[in-house]
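First comes the structure, then the notes that go with it.
Heads up, one of the protein chains got dropped from this complex, but the rest are sitting where they should.
Showing chain A:
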Amino acid sequence: MVVWSEQERSIINSIFASLDYDDIGPKALCRCLIVYPWTQRYFGGFGNLYNAEAIQTNPNLAAHGIKVLHGLDRAVKNMDNIKATYAELSVMHSEKLHIDPDNFRLLADCLTIVIAAKMGSAFTPEIQATFQKFLAVVVSALGKQYH
């Protein structure tokens, strides 16, 4: 059972309350496809991913980035039961999307770096630790239903 302190809950809620999904979502997903190019394997139908510029201007990818980031909303609202909250999504990522669960960690790392770039020095080590703890729980939950 994951235990969250009041401070940790407050940090996570605060980050997501002030998040510009339309900006951060696309940035995180595009960064993942550029920094870890093998993740492009899941986006065969999205159009031109030929180079970094194509990736960053691809509208399909941008829309998908926003969708994926909003996927975290349910975890924020159900921090005490992320595993159950994402059980169905985990099955979907395994059975329908066939995504290697290690890729969840790669996207989580890119999201951390994009948030760090946005928040600058306000992204303190303590806030980084809390944010990464949250993402680690999400990543674990999404990988839980793979068999």
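As a convention for this text, a residue touches a chain if its C-beta (ideal position, glycine included) is under 8 Å from a C-beta of that chain, and two chains touch if they have at least 3 such contacts; residues count from 1.
As a convention for this text, contacts and distances are computed from a predicted model.
Asker: Name the chain not shown, per its UniProt record: "Actin-related protein 2/3 complex subunit 5", "Hydroxymethylglutaryl-CoA lyase, mitochondrial", "Rae1 protein homolog" or "Hemoglobin subunit alpha-1-like"?
Answerer: Missing chain, UniProt protein name: "Hemoglobin subunit alpha-1-like".
Asker: Thinking of the whole complex, not just what is shown, which of A:30, A:49 or A:62 touches the missing chain?
Answerer: Going through A:30, A:49 or A:62 one by one, A:30 is the residue touching the chain not shown.
Asker: Just name the one of A:40, A:85 or A:128 that touches the chain not displayed here.
Answerer: A:128
Asker: Of A:79, A:92 or A:113, which one is in contact with the hidden chain?
Answerer: Residue touching the chain left out of view: A:113.
Asker: Please identify, in ascending order, the residues of chain A that touch the omitted chain?
Answerer: Where chain A meets the chain not shown: residues 30-31, 34-35, 52, 55-56, 109, 112-114, 116-121, 123, 125-126, 128-129, 132.
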